[in-house]
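The complex is shown incomplete by one protein chain, all other protein chains being positioned as in the whole.
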Amino acid sequence: MVKIGIVGGTGYTGVELLRLLAAHPKAELRVITSRSEEGMAVADMFPNLRGHVDLKFSAPDVAVLQQCDVVFFATPNGIAMTQVRELLDAGVKVIDLAADFRLKDVDVWQHWYGMEHACPELIEEAVYGLPEINREAIKAARLVANPGCYPTAVTLGYLPLLEQGVIGTDGLVADCKSGASGAGRGANVGTLLCEVDSSFKAYAAAGHRHLPEIREKLGLVANEKVGLTFVPHLLPMIRGIHATLYGRLKDTSVDLQALFEQRYAAEPFVDVLPAGSHPETRTVRGGNMCRLALHRQQGSDTVIILSVIDNLVKGAAGQAVQNMNIMCGLEERSGLDVIAVLP
Amino acid sequence: MVKIGIVGGTGYTGVELLRLLAAHPKAELRVITSRSEEGMAVADMFPNLRGHVDLKFSAPDVAVLQQCDVVFFATPNGIAMTQVRELLDAGVKVIDLAADFRLKDVDVWQHWYGMEHACPELIEEAVYGLPEINREAIKAARLVANPGCYPTAVTLGYLPLLEQGVIGTDGLVADCKSGASGAGRGANVGTLLCEVDSSFKAYAAAGHRHLPEIREKLGLVANEKVGLTFVPHLLPMIRGIHATLYGRLKDTSVDLQALFEQRYAAEPFVDVLPAGSHPETRTVRGGNMCRLALHRQQGSDTVIILSVIDNLVKGAAGQAVQNMNIMCGLEERSGLDVIAVLP
Amino acid sequence: MVKIGIVGGTGYTGVELLRLLAAHPKAELRVITSRSEEGMAVADMFPNLRGHVDLKFSAPDVAVLQQCDVVFFATPNGIAMTQVRELLDAGVKVIDLAADFRLKDVDVWQHWYGMEHACPELIEEAVYGLPEINREAIKAARLVANPGCYPTAVTLGYLPLLEQGVIGTDGLVADCKSGASGAGRGANVGTLLCEVDSSFKAYAAAGHRHLPEIREKLGLVANEKVGLTFVPHLLPMIRGIHATLYGRLKDTSVDLQALFEQRYAAEPFVDVLPAGSHPETRTVRGGNMCRLALHRQQGSDTVIILSVIDNLVKGAAGQAVQNMNIMCGLEERSGLDVIAVLP
Partner (left out) sequence: MVKIGIVGGTGYTGVELLRLLAAHPKAELRVITSRSEEGMAVADMFPNLRGHVDLKFSAPDVAVLQQCDVVFFATPNGIAMTQVRELLDAGVKVIDLAADFRLKDVDVWQHWYGMEHACPELIEEAVYGLPEINREAIKAARLVANPGCYPTAVTLGYLPLLEQGVIGTDGLVADCKSGASGAGRGANVGTLLCEVDSSFKAYAAAGHRHLPEIREKLGLVANEKVGLTFVPHLLPMIRGIHATLYGRLKDTSVDLQALFEQRYAAEPFVDVLPAGSHPETRTVRGGNMCRLALHRQQGSDTVIILSVIDNLVKGAAGQAVQNMNIMCGLEERSGLDVIAVLP
């Protein structure tokens, strides 16, 4: 059994990690920390876990975390980078669900996150935890930077096209929509039901922190700088990301459906839908799947890629568990092979 | 492996049965019938099942169903009663998720369902599939009438009180609220998103078909006729029933919390919350649990019981699988021990 | 034109007052105060008001408020009672949308609101602003205590029955459901979309602050103490209250439909639906109407009253404007005769 610690488990990625790990056949939850909720039973805060998780939140204690095999950071940005070093030194594998180690360019990171990086020397070693592009590196990694939710949906959508050089790398448009759980569990007027329900809006249209992450990763895939416009929107619902991606084909004769099906044939968590489909976010709710579909309008050279994930699963906690499975030599699907509840 | 057939699987209880049985370690889906969708892959209609269910809908064929160990009827009322006989005769166990065998009083049934009963001779044999009151009978049953969703939530809420004679049997009020999935997957103006979302209303306030079912079952528990008012309401959401139940205590000194905790201590799917709690329907979404809490206001002799279930799981498909487990000698929790997705 | 001041306009009752008063033919918005948002344009916070309201939030200034004809307090409980005196002394009429002057029994008030009353000498003078029972007193009032949202829906539902002594005064059950806007615009984890959407629960089942208010008002109507159980629930939507009310008829031969139609025949904002109806909260959204319907089940002596209002309109700002109209000798419907947006 893999001994698990979770740092900062009171947010939505935290409870999602708990849900997945409590049902994982090879994982054993050892400790979950929260300074503010020390002593509270996890199942009192999240009653869906009653009967499944007996842990209480405890104050952070490095010595206890060092006895774990894997530690997940489900903390705000800027926390993991101050604590990772001493865990790695003790032989613990670390998966950071926040953004501390996602960007290779520390200057860009510091610009967008508005703080100095506390641990730049580990950035190079950290592996970007998108198994569909980095599986081998993840196997060997001590430190995995779990991707952002939008970057996961967008990168998986563009991946086959950019790898094969089928579309131009300039003028890409990623129009993305997310449920409100992406904004976290903090008390915030902007995500009250009365502010979000029955309405829809874009946000951060002039630039969102996931923009440099997506650009960097797509650039690595394309092996050149990409020009991308990324606009996130807030959906009046809890879970789900839908990325609608646009690119210009260099050659309109390419068989897009075949290209995607081949690229993802062996991937356990990417599902290319039949031609003509429109993936719905509800079909991946609670599950670790990314579902994709391709469209063109009347022979146009613009390709439309539709990509859906559950932002808390494939976009956060599920992908973290997938990374854990790979890092620990477990079956990659282990604990993640759930069926979405529909309707 | 228990060989399973499902008759009529295109509705919401059908897809829920599929979701639960596809993940059930001891069940093997053999056949699912739908006259209208014959030949269509189940996963094309319900894409959450892609990769988990390979079956296609087939035209109903008694010979095929007779080779199953258990057949579920997820059909409209009035279908099962015409087909059960030949399945039982072939040694198949049958679980009807519709109402055909729920009432012992055939006259009452015919009045409320507006048709003649096609198979009254099996009514006596049929076991009402609420394991918390009929577990031993279910073990031996060939034919189980799976309870209605409202009756499940209401009966489990009143059960300890009526068994012990702690409340009066007259003047009971069951104010119940259900998500729209209880109305089924039929094309219907009344359950369009635009008609249901962001609004709330009662319906059938002058009398709903579940009223005689609840009265009959509570009467059996109390061993006398009960006077009950039952008002269902439609919630602007998909899943979940919340029953708010009221009764008058004969003796206000009784320890209600202890009474409920003892009654349900051994029940795998009834969870009595700590004193002072308010169960949320989301904590049981997708799961087979019923969560209960008790309240009184300032020493009043009125007891308030709060009871929540997922109407499609403990109120339908999950309870049906629980009954199957009991009928087939399997572990009762088998395939049902899932954690609700929250948020 | 009636010169209007609003104290504390950044919450949901505040913006609703602004919406109604901006369109009111006889009202002139003079000042709206908010200590925290001083200097901010109202329409920047609430863009629906762009082009309709040019005011900025200003710091509270008694001298400015004293030049108004009517001042509304849309503040938290405990504020109005400290400021009313000096406004009344200056000849200003005051309508408090909070609870400071709703209860006549100051001890009960202090118990439930957990503070000492700062102005008990005005409690007797304050008129409870439910026009359907207090219209004449409101006409002459200097200080109106605008009723709570639940008390409005419940009192209007029971009113004809208790006035005529048609039901017993003991064992009343008011099962009430409210949209989340009733909880206000404060940053609060409990009312985040992710906590409220797609779920349903009761709250304060052991006793809510509106319980003593309802009991006191029903007691005045019935001319005797009433025994009432009141359970509020939180709906996954923004606006609307649905009260489902239960009582026992002393005489089952009374014509309930006629009783209600006669009682409310002259009331501009109470609409008794045809027999057999089920009022929907959406039909009153944004409007000042209360819609009622009556039911009995199979000749039972339990009467079911269904009562819906918009909690922010007839349950708050709309009723406040109705009270202003009455206090100022305006046409009672003035500014309130809007049609709900449906769907």
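Note that the chains take the letters A, B and C in the order they are written out, and that residue 1 is the start of every chain.
In this text, a contact is a pair of C-beta atoms (placed from the backbone, for glycine too) under 8 Å apart; a residue touches a chain by one contact, two chains touch by 3 or more.
Computed from a predicted structure; not experimentally measured.
J.: Given the contact definition stated above, which residue among C:Thr10, C:Thr33, C:Asn134 or C:Ser181 touches the chain not shown here?
T.: From the options C:Thr10, C:Thr33, C:Asn134 or C:Ser181, the contact with the absent chain belongs to C:Ser181.
J.: Touching the hidden chain in the complete assembly: which of A:Leu88, A:Ala118, A:Val173 or A:Leu220 does that?
T.: Residue touching the chain left out of view: A:Val173.
J.: Which candidate, A:Arg50, A:His117, A:Arg209 or A:Arg282, sits in contact with the chain we can't see?
T.: Considering all chains, including the one not shown, the answer is A:Arg282.
J.: Considering the whole complex, which of A:Glu16, A:Glu37, A:Glu132 or A:Glu195 touches the chain not shown?
T.: Once the missing chain is taken into account, the touching residue is A:Glu195.
J.: Which residue among B:Ala180, B:Leu228, B:Leu256 or B:Val270 touches the omitted chain?
T.: B:Ala180
J.: Write the list of subunit B residues that the hidden chain touches.
T.: 12, 180-181, 185-189, 191-198, 236-238
J.: By the contact definition given up top, give the residues of subunit A that touch the hidden chain.
T.: Considering the whole complex, subunit A reaches the absent chain at 171, 173, 175, 177, 194-195, 197-203, 205-207, 211, 227, 229-231, 233, 235-240, 242, 244, 246, 248, 276, 278-282, 285, 293, 295-298, 300, 302, 304, 306, 308, 343.
J.: To test your reading of the contact rule: which positions on subunit C touch the chain that is missing from view?
T.: Residues 12, 15, 19, 22-23, 46-52, 181, 185, 197-198, 238-239, 271, 273, 277, 279-280, 282-287, 291, 338-343 of subunit C touch the chain absent from view.
FYI, only the chains that are shown with their structure count from here on.
J.: Counting C-beta pairs in contact, which two chains come out on top?
T.: The largest set of C-beta contacts joins the chains B-C.
J.: Can you check how far apart subunit B and subunit C are, centre to centre, with Cα atoms defining each centre and the answer in Å?
T.: Result: the chain centres lie 39 Å from each other.
J.: Between subunit A and subunit C, tell me the centre distance in angstrom, where each centre is the average of that chain's C-alpha atoms.
T.: Centre separation, subunit A to subunit C: 45 Å.
J.: Can you work out the whole-Å distance between the CA centroids of subunit A and subunit B?
T.: Centre-to-centre distance between subunit A and subunit B: 37 Å.
J.: Which parts of subunit C, given as residue numbers and ranges, touch two or more other chains?
T.: 194-195, 197-198, 236-238
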